[in-house]
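First, the structure itself, so that you have it in front of you.
Yeah, one chain of the complex is gone here, protein chain that is, but the others are all in their spots.
Each chain gets a letter, A, B and C, in the order it is written, and its residues are counted from 1.
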Amino acid sequence: MAGNSFGTLYKLSSFGESHGTAIGGVIDGCPPGVEINISDIQAELDRRKPGQSAIVTQRKEADEVQLLSGVFEGKTTGTPIGFAIFNTNQKSADYSHIKDSYRPSHADYVYDKKYGNRDYRGGGRSSARETAARVVAGAIAKQFLKPMSIQAYVSQVGDIELNKNYKDMDLSLISSNDVRCPDPEIAAQMEQHIKEIKKQGDTIGGVIDCVIKNVPVGLGEPVFDKLHAQLGKAMLSINAVKGFEYGSGFKGVRMKGSEHNDSYFTDGTTQTNFSGGIQGGISNGMDIYFRVAFKPVATILQPYETIDKSGNKVQTKGKGRHDPCVVPRAVPIVEAMAAMVMADALLFQKTLQ
Amino acid sequence: MAGNSFGTLYKLSSFGESHGTAIGGVIDGCPPGVEINISDIQAELDRRKPGQSAIVTQRKEADEVQLLSGVFEGKTTGTPIGFAIFNTNQKSADYSHIKDSYRPSHADYVYDKKYGNRDYRGGGRSSARETAARVVAGAIAKQFLKPMSIQAYVSQVGDIELNKNYKDMDLSLISSNDVRCPDPEIAAQMEQHIKEIKKQGDTIGGVIDCVIKNVPVGLGEPVFDKLHAQLGKAMLSINAVKGFEYGSGFKGVRMKGSEHNDSYFTDGTTQTNFSGGIQGGISNGMDIYFRVAFKPVATILQPYETIDKSGNKVQTKGKGRHDPCVVPRAVPIVEAMAAMVMADALLFQKTLQ
Amino acid sequence: MAGNSFGTLYKLSSFGESHGTAIGGVIDGCPPGVEINISDIQAELDRRKPGQSAIVTQRKEADEVQLLSGVFEGKTTGTPIGFAIFNTNQKSADYSHIKDSYRPSHADYVYDKKYGNRDYRGGGRSSARETAARVVAGAIAKQFLKPMSIQAYVSQVGDIELNKNYKDMDLSLISSNDVRCPDPEIAAQMEQHIKEIKKQGDTIGGVIDCVIKNVPVGLGEPVFDKLHAQLGKAMLSINAVKGFEYGSGFKGVRMKGSEHNDSYFTDGTTQTNFSGGIQGGISNGMDIYFRVAFKPVATILQPYETIDKSGNKVQTKGKGRHDPCVVPRAVPIVEAMAAMVMADALLFQKTLQ
Partner (left out) sequence: MAGNSFGTLYKLSSFGESHGTAIGGVIDGCPPGVEINISDIQAELDRRKPGQSAIVTQRKEADEVQLLSGVFEGKTTGTPIGFAIFNTNQKSADYSHIKDSYRPSHADYVYDKKYGNRDYRGGGRSSARETAARVVAGAIAKQFLKPMSIQAYVSQVGDIELNKNYKDMDLSLISSNDVRCPDPEIAAQMEQHIKEIKKQGDTIGGVIDCVIKNVPVGLGEPVFDKLHAQLGKAMLSINAVKGFEYGSGFKGVRMKGSEHNDSYFTDGTTQTNFSGGIQGGISNGMDIYFRVAFKPVATILQPYETIDKSGNKVQTKGKGRHDPCVVPRAVPIVEAMAAMVMADALLFQKTLQ
């Protein structure tokens, strides 16, 4: 098991280190007959890839995906979809300084303690580069899920918050700016803030909101595999995520039952949606929405003190090309993980029919 | 699969409806040689059971657990531990009013849509009564995990917040009051608030904090099964949970990397612990801590309007004996789920040794 | 995991020792709306239970099953079906002689080595009593699978072989004799042979054949989870089984491709069925048939020499009430395991539709 597979019926098993030969994976369980447009998958990868704008890492990685199996004459065959993204632009020398020391709040220390050794180049398996495989699997899930739609956007960067309900915004504007925030004015402030943080050689956290529309009633399993529990695990498995809430979330704590309960219209839809589209772990047909908190990236381009393998103090400084804020590039990752969860739930629901 | 199993190597498969013959489960993977004191398990169940204090539901359920297998001469044998809690005090007549109508923000509607039928008595499988099986499995996991300690407490009820770090309180005081809050003064305010809410026939939300101490370095799998992702899923699978955060959580979003990074002491411990004891999904030996948000209970003892199976509006009113606030009784459930996650992680780690 | 669950979508998690409080299990994934007649389940258990005829063990066990959840108003609800069979007639004293010694070809030695301790009474978890839980889960699967039919029968006892194709016999005669062989003449010889063996205080092996009819085309997964691989694992997991073959089996080895290939009729059925109803791991709509080899029961009522925990030689003798030949009582177990495999495959196939 070892934690490199996600999903049960729609399942991704991924592999790959930041500076190894390739990253990739196997998608098992994608139903046959789904039309696959490779350029749609590549478009999702391009939203994640480094170097796409001034506010993300300036590494240049092509992130070009090759499908190796499972698609024939433009459609899935029901057999596993193997894929690989070959690594092409690693500068492993950038990482020789961390070979023997542990960067604070990275996985260096715990990998060494857990496994006894590690591929230290670029963070190895703990690198966020791993998420490219998730984006591929999510892009294919999105094709299968149509007409369900999954849209994520940045709602907070540091102290700059977007205090608007998704229903009061034009979500098509998400792609109109580099931050991926649907409010152009707030987006500009966020962008400005990220640039300042970057200038300081520092990093900053953020929040991503996600909305899933056109969800059929009945998805999700009722006890341990509640739909929001699966979404929560999916999100918390993304690098740098520190929190997850759905529907009323942490704010719902302050409400009374009489305020929080979602009354029904006669067609089964609800007048409010504090439930976030999920009741008792099962989708009720209303929009699903949730929020994901990301910490500031651990790699800062400032001098700092840390320890080496022998427990000696060492003075060092972050090098290389890194993101000052992870949320703009994490938007497609959040969508991809949500898509995999929904695909799995949809396949489970078919077993009841 | 169908979502009634939790864990991989330490695995609970549970069963049971609120008003059926019994609830219970099978625990598979508990190692041999663990000393099992049935009274320790019963003590955990008693912390969860209804009727234990003035601020919880006044239903009287004995919740007496019977171990059916897997323990011989006081120790686990490595074979599965079957157990059952027979239901003894159901008042199914209390629920005839919901047979054909859907309570708002309950699982009635979605169960009917998902399965085509449901055991409507007491919420059936969607009842929080199901969590008793979790408490049994968690109590056994706690025995196995020693000397690791897992302590949860109530940190918020409605607007009343406990704004203190767990390190600045005496956690032995958690059991000194009915709310299970380690600060007696705040506890009294919370208790007072719950009583007022109850008098209104209303309900209120709350937050539970949990701290895990004496955790070995190296637990957790690095990609999809990150330790905090498993903890998050575990918590989000508990009835009424709306959010989860660990370490710096949603507040960490506002911090800079230079503030948030946890610098090492020379022994590998860290000077701060914004990471919440987990880096890259793997425990680093520091305390693990997280927070869980619970919504207000959906069943309110006030008149309300809803719909029936045919989509007609109906006027109704909550009946029966319900909790005005779920968090005091949810404390042992949070601990139980955390214990199962840690037991699973510990067993996985053994495969590397 | 620890091996006490079987199946993925139709999943049994079982528990229980021979002389513990109860045996039982949890069936997760049985679809909602399946009519459950408890007397049909009990009837299957009665076919397995001890004491039913002169050629099986004379232990008297009621083997009365109690359903604890998951069935409401005579139908499954889609929630897990918990069940228990309480142990009532254990004579644990019969087993004090094996507490410290290892019976040859039993699991005593390996249990002690694997787990460090064991519940020695009646073989504990390694007792064939465990198979009663399988029969319950299989009986429910049979209800779900209708109109698919699964029929097993005894085709060999020691050297006495039934050399007939299942198509040339009246399978309704299986239940007409104690051996469960559809040929009355051969059945009489087998019965006579078992009685002689019993008189010697010895035991004898046997073979069970099984036929599955009315199978839809398309069940089974093509690579590692081929339908016959799942059937094979299911059968090999039954106590005392030493071999499995399907279709042409070991005899097919001697054939040429030109003889072995099953030519199609124009409707997709085949003129011969050496494939045993499965091609490339997937059912082709023809009858599935397979054979299962059982070794002679290890417990013999003769004096023998063995070793104790300290490696000393001990002289001992089998006691208690045991089967001289396992196959008559194993017929319903073979059917039950086959039913679970087919139920799982049917649910998987639904995910493609």
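Quick note on the criterion: a residue touches a chain if its C-beta (ideal position, glycine included) is under 8 Å from a C-beta of that chain, and two chains touch if they have at least 3 such contacts.
Because the structure is predicted, anything quoted here is derived from the model rather than measured.
Colleague: Using the contact definition given at the top, list the shown chains touched by the missing chain.
Modeller: A, B, C
Colleague: Return the single residue from C:C30, C:V179, C:A229 or C:I288 that touches the missing chain.
Modeller: Touches the omitted chain: C:A229.
Colleague: For the chain not shown, which residue from C:D28, C:E44, C:D63 or C:E130 touches it across the whole complex?
Modeller: In the complete complex, the chain left out is touched by residue C:E130.
Colleague: Kindly state which of the options C:I98, C:I174, C:M190 or C:I204 is in contact with the chain not pictured.
Modeller: C:I204
Colleague: Decide which residue listed in C:T57, C:N87, C:N177 or C:S283 touches the omitted chain of the complex.
Modeller: Considering the complete complex, C:S283 is the one touching the chain left out.
Colleague: Please identify, in ascending order, the residues of chain A that touch the omitted chain?
Modeller: Counting over the whole complex, chain A touches the hidden chain at residues 1-5, 8-9, 11, 13-17, 20-26, 28-29, 32-33, 66-70, 72, 75, 77-82, 84, 114-119, 124-125.
Colleague: Write the list of chain C residues that the hidden chain touches.
Modeller: Touching the missing chain: residues 1-6, 8, 14, 102, 104-107, 109-111, 113-115, 125-126, 130, 156, 158-159, 197, 200, 202-207, 217-218, 221-226, 228-230, 232-234, 236-237, 239, 242-250, 252-268, 270, 274-276, 279-284, 293-300, 302, 304-307, 311-313, 348-349, 352.
Colleague: Which chain B residues touch the hidden chain?
Modeller: Touch set of chain B with respect to the missing chain: 8-9, 29, 31-32, 78-79, 222, 347-348, 350-353.
The criterion applied here is as follows: only the chains that are shown with their structure count from here on.
Colleague: Among the chains, which is located farthest from chain B on the basis of C-alpha centroids?
Modeller: Centroid comparison gives C as the farthest chain from chain B.
Colleague: So the centre of each chain is just the mean of its C-alpha atoms; given that, what is the distance between chain A and chain C in Å?
Modeller: 46
Colleague: Using mean C-alpha positions as chain centres, tell me how far chain A is from chain B in Å, no decimals.
Modeller: Averaging C-alpha atoms per chain gives centres 26 Å apart.
Colleague: For chain B and chain C, let me know how many angstrom lie between their CA-based centres, rounded off.
Modeller: Those two chain centres are 39 Å apart.
Colleague: Can you list the chain B residues in contact with two or more other chains?
Modeller: Those would be 1-5, 8, 14, 114-115, 125.
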